[in-house]
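What you see is part of a larger complex, with each chain still in position.
Which chain is which? They are A and B, in the order written, and residues in each are numbered from 1.
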Amino acid sequence: MWLVLRSGAEVEGVLARLEAMGMEGRVLPVGERRLVEVSPNGHLPEAFLRWEEVEKVLAPGSEMPLVRSWNGSFQVGTWDPLQEPLLIAGPCSVEEKAGLLTTARALKALGVHVLRGGAFKARTSPYAFQGLGEKALDWLLEAKADTGLPVCVEVLSERHLPLYQEVDILQIGARNMDHYWLLKEAAALHKPVLLKRNPQATIQEFLLAAEYLLLHGAPVVFLCERGIRTFERSLRYTLDVGAVPVLQAQTRLPVLVDPSHAAGRWPYVEPLALAGLAAGALGLLVEVHPDPTRAYSDAAQQLTIDQFAGLAERARSLYRVLPSRGLAEPLQG
Amino acid sequence: MWLVLRSGAEVEGVLARLEAMGMEGRVLPVGERRLVEVSPNGHLPEAFLRWEEVEKVLAPGSEMPLVRSWNGSFQVGTWDPLQEPLLIAGPCSVEEKAGLLTTARALKALGVHVLRGGAFKARTSPYAFQGLGEKALDWLLEAKADTGLPVCVEVLSERHLPLYQEVDILQIGARNMDHYWLLKEAAALHKPVLLKRNPQATIQEFLLAAEYLLLHGAPVVFLCERGIRTFERSLRYTLDVGAVPVLQAQTRLPVLVDPSHAAGRWPYVEPLALAGLAAGALGLLVEVHPDPTRAYSDAAQQLTIDQFAGLAERARSLYRVLPSRGLAEPLQG
């Protein structure tokens, strides 16, 4: 159980009363608010609601109050959601400085809103390229300074978080969606988080991971569907386009689609991207590389800059004729 | 192994030669052609190619020669694939004559190309409504006569096939995709077949079922993705939009999407329909009912006529801005 204190409330008094009742309180600063985690569980929430310091009690069982009531605003670079889809693009992994800068400039010219790039990489094999790490982060920040594009970078370990101070959007990758200690620490940076769905996560589990992030300090969470694991293996994953409206029926958090990881091979990236938008997604996360055949990772699925230019154009045409579902009232499903 | 005989070739001589070699031939009339199934297997195809009666040898292992080489033409009512998506719509099950006629006229006015309706129904429970059967078929043919719309009706048993002489498109439902005896007999009517993917079938198994149909006499097979079964159950099935371009990379047979069965609930039908088209599908199969709350089956997922009118309009807008992928050269994937 968690007590959300009123603004300005004295936390010490709350802790003392808890202790007197044989319980323990642990204080968590969450954004502007203070939360007190009460342990052990098992007490009725009603008791605490009578305390004057307490604004709200988040009880086990009330599931995902922050995700369901989220109604914040956010601004991503120059993006206007009424006009066009959010486009986040860049290489799977950052490999060299010059290439990254060229790519960033080209993407900016094509109207991309956020530059993405991998610094530390989560690879299935310990012998695969694990990313250039800190060096890659530095280059991404140089590309940000050069182009003015905000950057979105995946974070893989709590230990790396101090390096992410200048990163604009923290990405939690699919493998780490349920790595809750990382979620808690990443959220505490109070930055927007792009959260990818684990390929085995139900919609509910996905939203609960977002609840972790909101509770621990993230001001907004971009929910990114990137394919689930099913018996069908002709593409790398099965893009669950149905998840887009199902998510939108439960929360106003923005929903994106990553067609690159679902497709696994470049000719299928565009059909999946357009399908995701048609299902109501507000934007796309796409892997783009100046020369995919030479990429250190995900070579098969990255688009060339030209291929991406075509996709961006068709994505915008399609977005304009779509009903503005993503921005409307949640579906009553 | 199968021998495809040249037009006009004498089948008796072929059978006699097989017998002399200790094999047995079974003659199958497939469309205009004659096929001879040779048993037992195990002989090299090359030997038979030297026989003058033999045009082609379909050997086990050559997988799906007819699906891969299909390049036929077909006409469905007034549909022009260059202008708009194919729209097949109608009630899940036919329940009464007057309602069906009203629905059919309304759908025709909305530009629907084919009327669909269920006569015999495959229901998970033996106590659920099993369809009105022959009576429903009669009413569908009356609606056809009244509106001029071709009709598409599911066939569930070999025994019912004689009733389907006037039906324009035979539908093989998802549950029967791998009921090969039904496929063989249905194909022998030489009508276009709409084949739904079994929710557990791989793309390859789906295409092999189409191969059965083409081999046994169907002039064209509409491949209809309708959702696969995965761990995610917030919708009834997971619409596999990736299957659309994957199918198109392997065959020129037309690919459709059925958003109604994938969604299972009406608010999700439109997002899935648009996603399917955006992924490249040529058309939609949609359940529409004048009063879904009173439907005998699939009440939750049928659209009202008004809801369908909105969907049809948005589907056409979207189709116009899409690249004409479905009609282009197969992808090289």
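Note that contacts are C-beta pairs under 8 Å (C-beta built on N, C-alpha and C of every residue); 3 or more make two chains touch, one makes a residue touch a chain.
Fair warning: this is a prediction, and the values are worked out from it, not measured in the lab.
In this structure file the homo-oligomer totals 4 copies of one chain sequence, with 2 depicted.
The rule we apply is simple: only the chains that are shown with their structure count from here on.
In whole angstrom, the spacing between the mean C-alpha positions of chain A and chain B is 40.
Partner chain B is touched in their complex by these residues of chain A: 200, 202-204, 228, 230-235, 238-246, 249, 262-263, 265, 267-268, 271-272, 274-280, 314, 317-318, 320-323, 325, 331-333.
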